[in-house]
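Pasting a structure below so you can have a look.
Note that one protein chain of the assembly has been removed; the remaining protein chains are unaltered in position.
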Amino acid sequence: MAESAVKKIAVFTSGGDAPGMNAAIRAVVRTANHFNIECFGVWEGYNGLIKGEFIKMGPRSVKNIINRGGTILKSARSLEFKTKEGRQKAYENCKKEGIDALVCIGGDGTFTGATIFNEEFGIKTIGIPGTIDNDIFGSDNTIGYDTALNTAMDAIDKIRDTATSHNRVFFVEVMGRDAGFIALNSGIAAGALDIIIPETRDNIDDLFETFVKAQKAGKSSSIVVVAEGEKLGNIYGLAELTKKQFPHYDIRVAILGHIQRGGSPSCADRVLASRLGYGAVVGLMEGRVNVMAGLQANKLVFTPFREAIKKHNNINEDLLRISEILAI
Amino acid sequence: MAESAVKKIAVFTSGGDAPGMNAAIRAVVRTANHFNIECFGVWEGYNGLIKGEFIKMGPRSVKNIINRGGTILKSARSLEFKTKEGRQKAYENCKKEGIDALVCIGGDGTFTGATIFNEEFGIKTIGIPGTIDNDIFGSDNTIGYDTALNTAMDAIDKIRDTATSHNRVFFVEVMGRDAGFIALNSGIAAGALDIIIPETRDNIDDLFETFVKAQKAGKSSSIVVVAEGEKLGNIYGLAELTKKQFPHYDIRVAILGHIQRGGSPSCADRVLASRLGYGAVVGLMEGRVNVMAGLQANKLVFTPFREAIKKHNNINEDLLRISEILAI
Amino acid sequence: MAESAVKKIAVFTSGGDAPGMNAAIRAVVRTANHFNIECFGVWEGYNGLIKGEFIKMGPRSVKNIINRGGTILKSARSLEFKTKEGRQKAYENCKKEGIDALVCIGGDGTFTGATIFNEEFGIKTIGIPGTIDNDIFGSDNTIGYDTALNTAMDAIDKIRDTATSHNRVFFVEVMGRDAGFIALNSGIAAGALDIIIPETRDNIDDLFETFVKAQKAGKSSSIVVVAEGEKLGNIYGLAELTKKQFPHYDIRVAILGHIQRGGSPSCADRVLASRLGYGAVVGLMEGRVNVMAGLQANKLVFTPFREAIKKHNNINEDLLRISEILAI
Partner (left out) sequence: MAESAVKKIAVFTSGGDAPGMNAAIRAVVRTANHFNIECFGVWEGYNGLIKGEFIKMGPRSVKNIINRGGTILKSARSLEFKTKEGRQKAYENCKKEGIDALVCIGGDGTFTGATIFNEEFGIKTIGIPGTIDNDIFGSDNTIGYDTALNTAMDAIDKIRDTATSHNRVFFVEVMGRDAGFIALNSGIAAGALDIIIPETRDNIDDLFETFVKAQKAGKSSSIVVVAEGEKLGNIYGLAELTKKQFPHYDIRVAILGHIQRGGSPSCADRVLASRLGYGAVVGLMEGRVNVMAGLQANKLVFTPFREAIKKHNNINEDLLRISEILAI
């Protein structure tokens, strides 16, 4: 490979943490080292850029982190970076350090910031999708998503022990404010009776009908998986309406919450993060800017930030249909 | 061993399910079989007694269940068994089936029912403590408690990934309406900054003081574990008061909820359940009635139901002190 | 959908068991039920066909199995089915039962048998790839592969605790007689120093060179992941040669073995199995015969058995390169 025009890069994590971010940081640092690119870590996302908190990183700085959840560089949302003044400071710090390019690990917000920053100051930016929600266009899966699926599923498996033992109905809320990927996949995997997600216009009567069908089929307990962002009404509201309709049901609500963001990353997430961390550095060396590294059909691809932010992976229609057929 | 006076027993699970109940059922069934005692399973606790739902069980009926959470016999709380009429029906069903004795797996409520039933109708009853809360006197640990500890701790470990990555404060609620065992032990194990339990008269100012100490010590993120039944006020209230006191804190609340009841039982719980299931049958053969089988200092002991219900395991004072010293 | 020409199907598992086979069985049974196709389970693969061990299955027969490893229908390799007489018996049993079509869950051997059976007797056959080795053409992943990756990785993570604590070198053997997929992916995910697989002509000197590089880089402990089928020599031989070359190394060998076949399937495997189980039944209804249902680039595809058996998924060259760059 020809001598890279990029000599000094910085990597940071921004937005909500996701399992596999550390594996991505490791891959960026070690790939940079391999190609004789100097590499810095930035503390707490864009805030670290503004405060000038850069740490020199070498291959040993990232040892024994591939298996750890969270992010060793810490993450934060930065209000100051949304201001011109904040970005100006960030730019000056980058200039002072001699940083040519930034590797930004995060989601929508992260990439929006990177796009503006690049347009204003010309600093090269490249992105790696790290978010459990899988709501970013340009990669079949985002880093952290597979782990979150397994965490949600394991939790629902545990809840099912009680549901089955007590003939109960459980409404379980999983993460996903705008996207139903976690709900749909963990729901199918956990054998949910119904799955309610933001992307579909579900009707409470459809749910009631499903309950009736389940009863007829002899199902004595049920789990309904609900994505945070569903449009049918709050999960407690759903539970209440269901109780009114089926007063003899023993209904409970469980909100899985923050456990879904943590934990040691799955094998798929560690491999994905390793490939995208490598891909981001190689992308920079090839002159790619303002794009996100992703994996589609098992191939490394680059998608412009604007596109990654605007478009969305669609819910698989087949999967929706399968979830209904297999439920009872 | 001399010929047992007990010829036909029935086993059931009652109250909230707990991991290891299946291992206990298995032990009861196989021990009975070993000693040529006929064994029946009763469906859904006391309700099954009332409805006469007995299932003949042999060694093969309980294969491949030792590793499964929940209870294959199902569990329920029975309002009808609280009435004399209900118990009368239950007794008649036992008589009809020729049942000499009942092995009752559950908690306080289960043993209260068993005591009354024995006193009214003379049916032999023996108990096995199955509840995650560990709030029963007469056994160092109850079945399910060790598993629940590991489940709660694993969940808090995951939350800690996010807490550390974002420098956040998390209030995490674990189960325990009357007892702080889960909170205290999972809190120590997860490195909680503070642990708030029903047994101690905590003061919000103590909590605030701890936060100040933690800050001085350079701790950048913290987890406070809160037992359901703590007396200091609702977990959301605690979070709010803390936010008022420390407005710069990024505070979140997580309620672990029902995941704590499920899951494959830990080794300790499976062994405990196996020993107590065996112990209960042997206890019956030795003529013990209206007592609970337990393990104290690694020895099988029997405690009268009345005592098991009335007394309580005390929170270890050493442990409380250690939790404070190790927190920061 | 038009009335299906297929009225009665039978499903079985054959060859080595893989996590997710139960999820596939469940999907086949429930999809068949949904489309009013009668469905039977066959006991112990082709042996059950020969012995005529069919069990009628309905939606409730497959409840609470989606989360269980192994196969409830049991599996076996059948020598008798390799004879014409054996297959003749199998055919007669199918005819007697009125079976139109077979859904065969397994690997290479399973599909070879199905192809011959179809060609000889005209019984419709369709396949679902269930094997942890991922060595079947026509599906990006086979059922069980993702779970096996996580199991192998978790085991290596544990071994790494000891390797790091004692500054040791561990040679860890993972499954994969003909394919290095498990080794390569679990090796990258576990941060292995080197990965030795059947597909590459590794040289012991390359390995030694890597050790020297690692030493120079200050790495104090290392893990080398070795696929069962690697061509460089037995894992114990490798360890011995390494010890000779680097006498001061504290070297250990660990063979992960059969734990890699078991365990509760991952979310990805349960969803994959659900989709392929559904796909197989739909495929039969659409008149597809002697093909395997697979998922490529997230889409359901059908590949002729002959092709699925003959061709092989190639090891990703990028991944090989990444594994080297990220190792040190």
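Observations, loosely collected:
When the chains are written out, they are named A, B and C in that same order, and each has its own residue count from 1.
The rule we apply is simple: a residue touches a chain if its C-beta (ideal position, glycine included) is under 8 Å from a C-beta of that chain, and two chains touch if they have at least 3 such contacts.
This is a predicted model, so every value here is computed, not measured.
Although it is not drawn, the missing chain touches B, C when the whole complex is taken into account. Here the missing chain is touched by one residue of C:G113, C:G262 or C:G283, and it is C:G262.
Contact with the chain not shown here comes from a single listed residue; of C:E85, C:E119 or C:D161, that residue is C:D161. The chain omitted from view is touched by exactly one of B:N185, B:T242 or B:N290, namely B:N185. When the whole complex is considered, the residue among B:S264, B:N290 or B:T303 that touches the unshown chain is B:S264.
One chain of the complex is left out; on chain C, the residues touching it are 13, 16-17, 19, 21, 44, 68-71, 74-76, 151, 155, 157-162, 164-167, 170, 252, 254-259, 261-263.
On the side of chain B, the interface with the absent chain consists of residues 23, 26-27, 30-31, 34, 59-60, 63-64, 66-67, 140, 146, 149-150, 152-153, 157, 160, 164, 185-186, 188-191, 217-219, 264, 266-268, 270-271, 274-275, 278, 296-298, 300, 316, 318-319, 322, 325-326, 328, using the contact rule stated above.
FYI, only the chains that are shown with their structure count from here on.
Contacts between chains trace an open chain of neighbours here, each touching only the next in line. Two copies of one chain, chain A and chain B, form a contact in which over half of the residue numbers belong to both partners. Centre-to-centre separation between chain B and chain C, using Cα means, comes to 39 Å. The centroid of the Cα atoms in chain A and the matching centroid in chain B are 36 Å apart. Contact of a single residue of chain A with at least two other chains is seen at positions 157, 160, 164.
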